[in-house]
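Everything below concerns the one structure shown next.
Missing here: one protein chain of the complex. Every other protein chain is in place.
Now for chain A:
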């Protein structure tokens, strides 16, 4: 990796994003609109005594899920465009290292996700009175880590997609099972053993658990830090696999 090339690549990806005003608007606005829907869906549901309200529980998890899902999709398509436009082939004939490109995407979309998470968290806390025992800064920080996880998985999966149709199909394959089993719909300890085993193998489960730890505890817990480390480990693993599938020579 070369810091100058990494910085140039990150800047280039952010410039591409800046020219696409509609995408920026969608990235920033859509999570807040969906949070609004959730708020009114549960507005008339009383909270069980001693437990967080349904909105607090679901909105907190959604703050981590938006950046993960959206950055996964955006990255898959961006990387596929690099392949089909020939820019990837050209980049690989220049001094650019594979990790410069992969980390460039991770940092650029991580920054975009930070803006997205900050706006969504701002709406959740200030407009809808989201209540978490822990610090809102931690919630945003974990949301950004989730986004980077989405970027890393998107970079890896894009190696297996030849067309846009295939790339989009990786959403139900890679993302939806993680959503179903992350503990949002059924608590993880109430699922059948084999489902729990699957859930334990999915990185998103740890990301969501980390958010729930912040929701339930005033101070960061050891479990939360462990979860964050597991997610970051999954990010590194996905990036290494993505680098391994990025071939300078093709047939």
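Here is the rule we use: a contact is a pair of C-beta atoms (placed from the backbone, for glycine too) under 8 Å apart; a residue touches a chain by one contact, two chains touch by 3 or more; residues count from 1.
What we mean here is this: contacts and distances are computed from a predicted model.
Hidden from the displayed complex is a chain whose UniProt protein name, among "Phosphonate C-P lyase system protein PhnG", "succinate dehydrogenase", "Multidrug ABC transporter ATP-binding protein" or "4Fe-4S dicluster domain-containing protein", is "Multidrug ABC transporter ATP-binding protein". Taking the complete complex into account, residues 4-5, 8-9, 11-12, 15-16, 19-20, 85-87, 89-96, 248-251 of chain A touch the chain not shown.
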